[in-house]
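Right, I'll just put the structure down here and ask away after.
Every protein chain except one is present and positioned as in the full complex.
Here is subunit A:
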């Protein structure tokens, strides 16, 4: 064919940074602490729920309701209705999607028009920018600034903050939406109530929709509280709250997500949904519904998965923090999420000339070197930044600690070997 094949909407979004790292990981003998998924099983009750979903009622093999399998939309409405302090109708305020990824896509397509501006807080999960672009929107970036820390102390995600004046300056009459992610990927920052109030007041002042990605909402540590911005005064009517069964129940492969919001905004997402994939797979939704029913029974109790899981992950986090320091990596303590980032400035000073392509940021070269030479996979944090900031934030790499004990032990072995190889 001689015509230009691909549509314009794909301009600038063809490249995907993960492809490279996933490939490299499969080619070497590595401990994979890169991509964000557990390498342990979902909890028993979730496995049981899925077993039930695939061996029970035959009709679960067929289409369900387009906007969500009814028992799932009902439990989501009741469960999150309580959490958000909002009366929620399963037909009007809930949409089930193919993962939180699908929810994000549906939201952007429903609301973002050519020329609309979307504020994205960096470092940001890497899909927000291309999804904005694919919808013809214009991403406007504002970054979390780390404050200086004392020598010898470890940095913390709570130390990375938005400058209120700078944030305010990003809003223009063309701003359609702001994307919030708390707990944040890759940093692990859990936005405080005060920080959310700042974002909320600006959204209200400038009449902007807030798209809030809260997939890690249960993974908060050290007694921090996850606050949903939709629960703040004046925010329910302008917020889309996105969640993930994959991250909630450690079953990322089920690809069940949802959006919660007011009917007058959600109806536009329903229009996109019915013209894109129409139905989500039934059985995964049934399994998620049963899993939520179980958690609703145990909510707030010690045996709740939403209590036990973050406790266990806090231990894994702490284990990783201790271990990484032994080779001179400087972790930033995350308040939440699956991830922590580590400062690799010392390595940048000692080994500034690692192989890579022209313009490749240091952290990317470092990760490739580490995969090939030290058998550990991490993800360069520069991929979570827009192009202009990549050189500035090229001295951090992201590790996922939501891994089995055996994986963390294997990590320790690799690190011990690395430590032994370090020049004095």
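Everything below uses one rule, namely that a residue touches a chain if its C-beta (ideal position, glycine included) is under 8 Å from a C-beta of that chain, and two chains touch if they have at least 3 such contacts; residues count from 1.
One rule holds for everything that comes next: contacts and distances are computed from a predicted model.
Trainee: Which name from "PIGP acetylglucosaminyltransferase", "Kynurenine--oxoglutarate transaminase 3", "Dynein regulatory complex protein 8 isoform X1" or "Integrator complex subunit 11" does UniProt give the chain that's left off?
Mentor: "Kynurenine--oxoglutarate transaminase 3"
Trainee: Which one touches the absent chain: A:268, A:348 or A:374?
Mentor: A:268
Trainee: Quick one: which of A:232, A:251, A:341 or A:411 touches the chain that's been left out?
Mentor: For the chain that is not drawn, the touching residue is A:251.
Trainee: Could you tell which one of A:232, A:259 or A:280 touches the chain left off the display?
Mentor: A:280
Trainee: For the chain left out of this view, which of A:33, A:112 or A:289 touches it?
Mentor: Only one listed residue reaches the unshown chain, and that is A:112.
Trainee: When the complex is taken as a whole, what residues of subunit A touch the one chain not shown?
Mentor: The list for subunit A reads 1-3, 5-10, 13-14, 16, 35, 37-42, 47, 50-51, 53-55, 58-66, 98-99, 101-102, 105, 109-114, 116, 127, 130-131, 134-135, 176, 207-209, 237-238, 246, 250-255, 264-265, 267-268, 270-272, 274-284.
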